[in-house]
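Reading through the structure tokens given below for one structure.
Missing here: one protein chain of the complex. Every other protein chain is in place.
Just so it is clear, A and B label the chains in written order, and each chain counts residues from 1 on its own.
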Amino acid sequence: MTSKKPGKKNTAKNSLDLINIRWRKIKNKFIITNDFGYYLSLNQKEFNDLIYKNKVSEKLKEELISKGFIKTHMDFDDLFSRWKNSNSYLFWGPSLHILVTTLRCNHKCVYCQSQAVGISNDKTDMPTSIAKKSVDIAFYSTAPVLTFEFQGGEPLYNWETVSKAIKYIREKEKNSDKKINISIVSNFSVMDEKKAKFLMENEVSICTSLDGPEKLHNKNRIYTQANSYRETIKWLKYFNSMHDNQTNLSYRIFKPSALTTISCDSLKYHKEIIDEFVKNDLNTIFLRPLSPIGFAKKMWNKIGYDSKSFLKFYKDSLNYILSLNKKGIDIKEKTAIMLLNKILNAKDSGFVDLRCPCGAGIGQVAYNHNGDIYTCDEGRMVGWEGEDIFKIGTVKDSYKKIINSLTTRTCAITSNLENQFTCSRCAYRPYCGVCPVINYESQNDIWGNNLSSERCKIFMGIFDIIFELMEDPKNMEIFNSWVEDKKEITV
Amino acid sequence: MSKTIEFIYDEKKYPLEVIRYVFYTLSDRFWVIINKTENKIKVSLEPITENSSDIKKIKKEIEEEFRHELIRQKIWNDNKDLREYLIQKAITYTPPAPKSSEDGLTPEEEKELEKLIKEVEEELSKEMNKEKKNDIKKTWEEKYGKK
Partner (left out) sequence: MKYETFEDLYSYEALNIAKNIIKDGESVVITKLKNKNIINIDCENSEKIFKELMNEALNQQCRIDLSKKNFKVSQMIITKALISALGEEPKNKKRGRK
């Protein structure tokens, strides 16, 4: 890249002609970013010279030019395609469709956000007709790839609807040019070989919850009829074995995955939790903070924690994962993968919470057991508490009516980072997003106030941790391998 | 000690918007009240809790935030139109078709490419003429030369 000056004389006072630059100080470094998602790490002197004196070394100037920070030298093809890639979700409709097929569950997880009810309460089972109508609506989406996620409660309690809906989706797929993914999130307590076989034959990705070693898992996930941890491990081994030994099949068996929910009890056990995943041949762990929504909100003083506590846990965990990678052990952290894909590859990770605007109604849709449709699963949980503020329609409505609802548009406007004054200045603006549902639940304001938002503090902290770790070339090598990895990462 | 600190600013030097944002950044630790006095802006800060009243530290923080915010405002004002243009172009951008580089270009393909380059250059120069302030044109040679 040359640093040739353009033909026309530059008369602006700002001799470097910087274009929208955002910055953040992390310890003794400054991260600068721009609208196209490019970043640079500067030391204090470089930053002061750039911002206050407009004079930098030739080497830094060339870097600034090559990454679109200087408006008099811009490679439009590169910048526009980068912007478009990282904002690719703007070009199609909802790709994630969550079907809550029942609220029945036999677990009483301490952090449950899904308002699970007892197993005899079949009034919360989604009828097959509603499931099919939900699928019909989903197929109207303009997204080229659709993911159907079956959730609950425990979705296997409504096996009739789940199995018929899966068959219906695969039938519709034959007459569609969309790529279809199906997944199910189950605690495995009512899994059997017949169901397992059906799911595998229909190429359904299997996801479960694994909160850590047996004692911690069972403490978080209370299952009075048996040992939740042992049921989970048993079926994880089963599906892993089926995946590893598949040969000459007309269908693909996906590697199972597990989600871990971090409660306040989990915060002391980062090594043990990660070791549990490695031990059970799960090579991706998703360290998600608990959100104060639904039942979790009511129990927050018992199970919740602040952003500082979570960030310490996350930093320790990520450092431990990196140390394992350096020993040749294959384990990755999913939040880091999603953010690194955005930072390093300008690629949308598919995580609907970290978008501008967020995916509420336009990136994901949640279909409740009774046919009510919500902006997202979190919005559905708010609805269960009696406030239908995030409801966007029912299965009797047309797709267009649902997408065009006032609620969908409101969520899009309030989660647009161009309208959020702290986000619009933040260095992490190209990679981040806000959640109107969490804003509403935690701050009584759909716009939110980032200064006091625990969610904002958590994500800022995670970005700080990742950018700090990226300073080390060995970590960068590992991070690059995570985002270049072509292997499927389910759920 | 719970003590109210007051700051007075000349709006000609510090735009109201900048004052608002700078003091917003303290509103998790201080009660902030903005008022007017003798054609100037007066800001009162009262600590929310006892811990948040190290006056020297706060003044330093405010000064630095003002410096940063004034620069942000300047860069934003200088680039408002250009940024709108770039985002609009990015939204409607269509990447060029990939070259089949293995076999090289035939003479006809080369002619076609030169014609395309010329058309785009003409279009770009038309669009650049519409831009009042900003000169962001790069020649094709500069663009391809640096890769």
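Methods note: a contact is a pair of C-beta atoms (placed from the backbone, for glycine too) under 8 Å apart; a residue touches a chain by one contact, two chains touch by 3 or more.
Quantities reported herein were computed from a predicted structural model and do not represent experimental measurements.
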Notebook entry, point to check: Of B:I8, B:I55, B:I91 or B:V120, which residue touches the hidden chain?
Noted result: B:I91
Item checked: Absent-chain contact - pick from A:F254, A:F277, A:Y399 or A:Y431 -> A:Y399
Check: Pick from A:D77, A:D192 or A:E418: which residue touches the chain that isn't shown?
Finding: A:E418
Next item on the list: Name every residue on chain A in touch with the hidden partner chain.
Entry: 87, 89-94, 140-142, 173-177, 356-357, 361-362, 399-400, 403-404, 408-409, 412-413, 416, 418-421, 424, 443-445, 447, 449, 451
Check: Taking the full complex into account, what residues of chain B touch the chain not shown?
Finding: 16-17, 20-21, 23-24, 27, 31-36, 41, 46, 76, 80, 83-84, 87-88, 91
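The rule we apply is simple: only the chains that are shown with their structure count from here on.
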Notebook entry, point to check: Any idea how many Å lie between the Cα centroids of chain A and chain B?
Noted result: 28
Check: For chain A, which residues are in contact with chain B within the complex?
Finding: 1-2, 4, 6-8, 10, 12, 14, 18-21, 23, 35, 51-52, 66, 71-77, 79-81, 83-84, 87, 90, 421, 425, 451-452
Next item on the list: Under the touch definition given earlier, write down the residues of chain B that touch chain A in their complex.
Entry: 21, 24-25, 27-28, 67-68, 71-72, 74-76, 78-79, 82-83, 86-87, 89-91, 93, 95-96, 134-138, 142-143, 145-147
